[in-house]
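The complex appears here minus one protein chain, its other protein chains still in place.
Read from first to last, the chains carry the letters A, B and C; within each, the first residue is number 1.
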Amino acid sequence: MQKNRKTIAKKQKHTKKSIHHAGKEKETAGLVRRDDFTILNLGEKTIQSPLTAKQNFVDDTQRVLYNIRLNSQKKVHSIKEIYKNSFEKSGPRKKIFFQPSSTKVGIVTCGGLCPGMNAIIYGLVRQLWNRYEVKNTIGIRYGYRGLSNNHVTPIRLTPQKVEDIQFLGGSILGTSRGAIAAKEIVDNIVKNKINILFTIGGDGSMHGALAISEEIFRRGLKISIIGIPKTIDNDIPYVITSFGFETAVEKASETIMAAHKEARGHENGIGLVKVMGRNAGYIAAHATLSTGVADLCLIPEVPFSLSGQQGIITNLVNCFKKSSSAVIVVAEGAGRDLFKTPSQKKDPSGNIQYRSESMDIGLLLQKEITKSLNKKKIKFSLKYLDPSYFIRSSAPNCFDRVFCTRISQNAVHAGMSGKTSMLIGYWHGEMTHVPLRALSSQLKRINPIGTLWFNVLESTLQ
Amino acid sequence: MQKNRKTIAKKQKHTKKSIHHAGKEKETAGLVRRDDFTILNLGEKTIQSPLTAKQNFVDDTQRVLYNIRLNSQKKVHSIKEIYKNSFEKSGPRKKIFFQPSSTKVGIVTCGGLCPGMNAIIYGLVRQLWNRYEVKNTIGIRYGYRGLSNNHVTPIRLTPQKVEDIQFLGGSILGTSRGAIAAKEIVDNIVKNKINILFTIGGDGSMHGALAISEEIFRRGLKISIIGIPKTIDNDIPYVITSFGFETAVEKASETIMAAHKEARGHENGIGLVKVMGRNAGYIAAHATLSTGVADLCLIPEVPFSLSGQQGIITNLVNCFKKSSSAVIVVAEGAGRDLFKTPSQKKDPSGNIQYRSESMDIGLLLQKEITKSLNKKKIKFSLKYLDPSYFIRSSAPNCFDRVFCTRISQNAVHAGMSGKTSMLIGYWHGEMTHVPLRALSSQLKRINPIGTLWFNVLESTLQ
Amino acid sequence: MQKNRKTIAKKQKHTKKSIHHAGKEKETAGLVRRDDFTILNLGEKTIQSPLTAKQNFVDDTQRVLYNIRLNSQKKVHSIKEIYKNSFEKSGPRKKIFFQPSSTKVGIVTCGGLCPGMNAIIYGLVRQLWNRYEVKNTIGIRYGYRGLSNNHVTPIRLTPQKVEDIQFLGGSILGTSRGAIAAKEIVDNIVKNKINILFTIGGDGSMHGALAISEEIFRRGLKISIIGIPKTIDNDIPYVITSFGFETAVEKASETIMAAHKEARGHENGIGLVKVMGRNAGYIAAHATLSTGVADLCLIPEVPFSLSGQQGIITNLVNCFKKSSSAVIVVAEGAGRDLFKTPSQKKDPSGNIQYRSESMDIGLLLQKEITKSLNKKKIKFSLKYLDPSYFIRSSAPNCFDRVFCTRISQNAVHAGMSGKTSMLIGYWHGEMTHVPLRALSSQLKRINPIGTLWFNVLESTLQ
Partner (left out) sequence: MQKNRKTIAKKQKHTKKSIHHAGKEKETAGLVRRDDFTILNLGEKTIQSPLTAKQNFVDDTQRVLYNIRLNSQKKVHSIKEIYKNSFEKSGPRKKIFFQPSSTKVGIVTCGGLCPGMNAIIYGLVRQLWNRYEVKNTIGIRYGYRGLSNNHVTPIRLTPQKVEDIQFLGGSILGTSRGAIAAKEIVDNIVKNKINILFTIGGDGSMHGALAISEEIFRRGLKISIIGIPKTIDNDIPYVITSFGFETAVEKASETIMAAHKEARGHENGIGLVKVMGRNAGYIAAHATLSTGVADLCLIPEVPFSLSGQQGIITNLVNCFKKSSSAVIVVAEGAGRDLFKTPSQKKDPSGNIQYRSESMDIGLLLQKEITKSLNKKKIKFSLKYLDPSYFIRSSAPNCFDRVFCTRISQNAVHAGMSGKTSMLIGYWHGEMTHVPLRALSSQLKRINPIGTLWFNVLESTLQ
């Protein structure tokens, strides 16, 4: 096992090569092996769940298929194969691992703000208190930093303390970026006598959670680490939609409509909107589909050029002819090859910083478009909108609140049953258990020849 | 074939017995036979699609699995079985049936208002015009009545005419309930020289569309009938989420929060909210999950009583003790057995009328709760909110606009390729083709022992 | 003085005859006499205000003119006259009456819910705590009932307790209707050692506050009673706009737009919306102006008939001819003369109940329109929307939050300086002090020949 984990650790750094395309039509060969989808358990479940008989307990053998597409022209996967590529289904277990009355739970929120963080906290606290009668829950302050030796005191979380927070943006616990050594974190988990730690965070934080759970294994402790994947970009593999994403699309749409009004309000008006999406253009794509007013959608997965027949400038000139205006939606990670000396500056979480001026695709487009149109002596009016922080700090919309409720309910079931080193996934409408180590074998990107991107092209006609 | 259809017609009236439960854990035996999922085509596709090479054309053999759950303890379905229970995948076909330049398209909206109707119209018109260059599209006025002998003149639909309507509630074409004979409708379709008719409507309208397409077959005409399922209750089978549903949940949530404020604002305050859901409680369930403030969620699928240990009144008294307030969310079709002489009064579409006072579960609850609490000498303040029309006429939210865009894009692909007697389904994140006749073999309801309902119970603790 | 108050008390019951018309063009003779606008003080202000030198203290002699319209054709008011008809300006006083460190404050919310109640509580608590360092504030539960002998224990109010509540609808203190004897209330004020009581309530509650302050005078106590006028109908005299009103108009507008969509969505569709307004049609008028889609606006101040050349039915038929649809906005108190046996049923606050079916103008219009159009054999589809509770429980909008902040800041200044038996008014953009006894001499109604109503007629063309 140890070896296996090391291998994975290596892969994390070098080989993110198998790209999972949501919406893809063709199978990529060499999916994660079945054993990769096996969930680790802290031990045998011996305690009777306090949940009453009303519900339908879920068995560890119930699984959710990874792939749902068939093609009669191709050789069919064997049943065994199909079986292997499936996730453990989440839900309440009849027998659980932790004794509710003596269980202490910690909740930590990491990385940038994302709509729904408070709704997750609300859901976890309520589910623990009301269903399992776990009354000893603490909120770690300011991300993993709250589990460092130099931390702000955690706060006690009760249903009263979290009243109404499901409707608020931000995180009442606070968050931070930056790596703390797994050893130091485990020391503090132990000091705090935490039995289950719910980690709400992005890709980086999930890798942190993996390192923490490995350190816990190493020490032979019985502490459960349950991840709740938070990615406003929606780019965590095995998670079709992540919480906060739909809210982000909604807010991005509003900004696109603002840009549209600015564009239409001026002769040859250009509304340029930069939305989030470092590696995956999901927000840009969905927001484009939701408004129907964008003329160009630019995402990291699909390269583009400024000049030439297919270039941005030609496109703009055509838009001016048609409607005397144009709207461009660009994901922050798009067009990286356009930067001559790509910055490698990273933020404390290890993400490349695209907001620094020299790497801001929005500012680059603004500059280049201005230069090119001036050269062509075309009068225009360009307005650049960057709604990033406005989106991240938004209150979760109704869809995300439903989603957060269900994620947190299932996360608690997983934790109480002694599962660990896993995250709550979402696949084909079902909540699932996904091993943290599986994240490193895949990337989630928009498939440039898949349905979603095709629908976007049908909307923009770019 | 003819015989087959007649058999189905019979089944429609008598045998709606196999209930499909979204979220169910166990397979119901005897799923729809594979041939039921075969899509009818008007003829051979001989015309080259005008769509350019950028996209990934979809083949009729590509299919989407019906079932995604596995249980190793049970005998596994054979591959053949799995294959049979799958849907044709929607998307652009390389060869199409209709010659774009000579194709005339009609669009009709039927039944009650539902958020997104205008977004669908917008999407259809734009897709036809921009992608297939079909420029002859008409909007039928006021539902099927616009295809009766006594109709209001249709209006011409162009991209300019539909500008910005994707953001508007209602239907610019107008709608109506009520059956017009299929013969009369086909006469008028022929008179209008319509080649493809897009019918946006609910269960009743889809059965109407089936009758229309059968009449068309009988006459040997080459007219395509493509259904776009509209059900704010979200109860059409083979359609996991229907357009307008998420908006309805959002608006219902706002009303629940109003009821919550009224309840909390008074000593022993009760906020009672009736939401839509004649046969299926999806809106009630999702809206309950989205707010976290409801103490009781009542749906048609789960019977309940007023008195007794488990009854509503006991529940309310407990709520008063805990928080001096209570919020009840009730679907309009819930608690039918509580009415002594159940009304059989139907509206022109054939739906039982639950709004008439003698069948309004909200008014009944209001009356019964008042009576019981008065008898117990408990002072209280009950506020009853019925947001129905407010919800139906809402503008589609962002999620629904994305969804409507994709439905309408795919509906146009289906129609142009000569498919008919089908509707656009949505299954596990994929757009699919579902034969209209398949609707009659299944009902879509919340599974009382399934995940969704379980999550609701975890939220209300009822 | 005592005598004077008795006289006023008599007037309250019998002589509400002088109607103040906001927006009127002509002066009504016999305005309230100047002495009526004199504010009572508990005693000499001897304590130095703790507020620092930054601000501009306001002097009791600074006043705000009642009337701002002039007409050269008429004889001009003498300067003395102009002076008399003016209000004391609110704001911080240099010397105050209460010693902050030993002052105890009570806050009570009465009557129906209204957007902004929590924002007022938030503002009062913050202003007391932060500016005057009054740290002993309690929240009375469930209206005046919380000052009865049979009350729920008050809660302590601190800035932390009220965090974020400015954005919430409802009242965290709860409210109730119904009269409690002034003597009983004063007994409990004394028992609670309250020095200043802030009463947030409507017309009825303000008369209650007057009675309380009279009882306090009778006992020779030094307790300040400061009213904060709450009237969603906007019908309290000397208060041009009351908090919550703008939010109510916004929410009513949304309902009108829903009705508009329903009306346009059907052949001869009628959208009928009942909004609040027992005696004054301000919400109906403003909501009509805000949408531009209403064809008829019906208010208590302007009688109307169903039949006849100018009647509702003729109007509807004309609308059908023009646009095949009609939208009617009706204030709940409109058309009272249409009820044959006008109910005198009152709610616990003494307001006539218009919601009982026999007095609901919306239901009456629905019935009468249906009868008349059926007789004329005109097919139509009428949808009736009654958003009342949805509106009352709304969160305050931005405008109202600004307004609530300023009211509560000024209310605290007034209370601390020892003023009493007054309410915070709003006149020509200035916060003012209005004696509670002045309320009884005037009514605030829309002037049927004034500007506002004229603007409404220009919008509806009725």
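Note that a contact is a pair of C-beta atoms (placed from the backbone, for glycine too) under 8 Å apart; a residue touches a chain by one contact, two chains touch by 3 or more.
Just so it is clear, the model here is predicted, and its values are computed rather than measured.
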* **Touch criterion as defined above, residue of A:207, A:392 or A:413 at the omitted chain** => A:392
* Asked: Of C:109, C:224, C:291 or C:366, which residue touches the hidden chain?
  -> C:291
* In the full complex, which of C:184, C:368 or C:430 touches the chain missing from this view? -> C:430
* Asked: What is the set of subunit C residues that contact the non-displayed chain in the whole complex?
  -> 22-23, 25, 54-56, 58-59, 61-65, 68-73, 76, 78-79, 82-83, 86, 89, 91-92, 122-123, 126-127, 130-131, 166, 240, 246, 249-250, 253, 286-287, 289-292, 397-399, 401-402, 405-406, 409, 428-431, 449-451, 454-455, 457-459, 461
* Asked: So that we can see where the missing chain sits, which residues of subunit A does it touch?
  -> 113, 141-142, 145, 152, 168-172, 174-176, 254-255, 257-262, 264-267, 269, 381, 383-385, 387, 389-390, 392-394
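Following the convention adopted for this analysis, only the chains that are shown with their structure count from here on.
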* Structure fact -> The angle in degrees, nearest 5, through which subunit A must rotate for its Cα atoms to match subunit C is 180
* Between subunit C and subunit B, is it the same set of residue numbers doing the touching on each side, over half shared, or a different set? -> same
* Chain centre separation (subunit A, subunit B; CA means) in Å -> 30
* Structure fact -> Rounded to the nearest Å, the gap separating the Cα centres of subunit A and subunit C is 48
* Distance from the mean Cα position of subunit C to that of subunit B, given in whole angstrom -> 43
* Set of subunit C residues in contact with two or more other chains -> 168
